[in-house]
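Single-structure report; data block below.
Showing subunit A:
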Amino acid sequence: MAEFLIGLGLPGWLAWSIAALVSAVLLLNVIAGGALVFIWAERKIAARIQDRLGPTRTGGRFGWLQSLADGIKLLAKEDLMPEGADGLLFRLAPYVSFCASFCAFIALPFAFDVVGQRLNVAVFFVVAVLGLEVFGVILAGYASASKWSLFGAMREAAQVVSYEVPLGMCVVVPVMLAGTMDLVTIGEKQAGWMSNWYLFHDPFTFVIFWVYVTCAVASVNRAPFDLAEAESELVAGFHTEYSGLRWSFFFMAEYGSMFLVSALAAVLFLGGWNGPVPVAQLVGLSEGTGDSAAYFVRLLGLGNLIAKATLGVLLMMWIRWTLPRLRIDQVMTTCLKYCTPIAAVMFAGAMFWQLFLPGGLLPGWSRPAGEIREGWLEGPGGLPAAHPTTSGHNVGVAATDPSDSSGLATRSPR
Partner candidate 1 sequence: MRGPGFLESIEAAFPGAVVGSQLEALDPWVEIAPARIADVCRWLKTAGEPRFDALECITAVDWFEPDAKKAAKVSWQPHLEIVYHLWSTTARASLVLKVNLPRWSGDVAGHLPELPSVTGVWRTADWHEREVYDLSGVLFTGHPDLRRILCPEDWVGYPLRKDYEMPLDYHGIRGR
Partner candidate 2 sequence: MSNLIDDDPRIIEFDVRTDEMLVNMGPQHPSTHGVLRLVLRTDGEIVSETEPHIGYLHRCAEKIGENVSPRQWIPYTDRLDYLAAMNMNLGWALTVEKLMRHEVGEKARHLRVLIAELNRIGSHLVGMGAYGLDLGTFSPFLYAFREREKILDLFEEACGARLTYSYITCGGATADLPPGWLQKCEAFLDQFEPIIKEYHALLTTNAIFVKRTAGIGVLSREMAIDYGCSGPVLRGSGVDQDMRRDGESIYTGMYDGYAFEVAVQKDGRYPRDHSYPSVPKEAVLGDCWHRFFVRMLEVVQSMDLVRQAIDRYAACKEPLGEPMKLAEKLPVGDAYLETEAPKGQMGFYVVGNGTSIPWRVRARSSSFSNLSVTHELCRGCLIADVPAIVGSLDIVMGEIDR
């Protein structure tokens, strides 16, 4: 797009600025629009689960526009701030929450190379930034000058910090299998048939996927771990005192995070943008076949990933409308006594599996495992080609020259 704008005669910096802006706006719309859709879906799903109809009228059939109407209502609502609240922090908190949720999307690939910013440490980045959302909640709880909010904030802080440990361990397993933290590469390595997904890589990854699901639900504060906003105990938890647009920012952040952890699960365990059947490959399309083919492949990948992530979100909704809520000590017990040890054991198991059975149990099912590790062990120069400059499918070993081993930067004359 930037080239296109440059081609139109715009100065380069302006073209880049516009391109970046468009990227940001697109991402923002993905989150905001996604939140609208998910809120509508949640209402319909909850209604289906509960034997009712849900929204039916707004926007014609099925109440399509219900969330939009709600959004307009929220916009029109009075922005209340309790007396005694810390004004600056109170106003700031929703944006902190939302920004954290939004920033994490930057490194999330939606399809091959369809990513805001391809990062070498994308997995880490996403988990790290997602963890920052808790600051908004803590601030909201503190600044609201309400005891219920404070309770919610303290719960959230304790919960999120604790669950980051098993979550990190779960996330590290696919990283270990792929040999890189680059989400694009991780997704790329699961291309092909469904059996290539890391979920089915070995029994340990299968187990750890469910640990990840548990931890992800906990880290985005969804039922049965929604203690920070437990409505029967804490009124509404940390956002008790919020109304109108600020409240909806918390809401959008929540739905954004839900989508994010689901998409992360899809990329890490469920083959990312690769469908269960390599349709594009079977019909002979690939990135290299031509521009239109590349677009088509990417569009297909985009659809795949969004479908998988949506499935994850729907799973969370299903859980929410089925299960009662845990108590705070039980939530912590689940984390410290179950999730963390299981994740640790599964991590070790996956490691040993990778070490001793890199090809899998069935000889006929040999998978392209270990190519990156070979590159590492051959010599000091073998770097995985998880490099933004590499493109195409061949992201296995970049046979770099051992002599060029600074490994930090490809130099070019100024």
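By definition in this document, a residue touches a chain if its C-beta (ideal position, glycine included) is under 8 Å from a C-beta of that chain, and two chains touch if they have at least 3 such contacts; residues count from 1.
If you want to know what made the cut, all candidates are chains of the complex that A comes from, given by their letters.
What you are looking at is a predicted structure, and each value in this text was computed from that prediction instead of being measured.
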Given options 1 or 2, the chain of this complex that touches subunit A: 2
Subunit A residues touching candidate 2 - in the complex, by the definition given at the top: 46, 49-52, 147-148, 151, 154-155, 223-224, 226-227, 230-235, 321-330
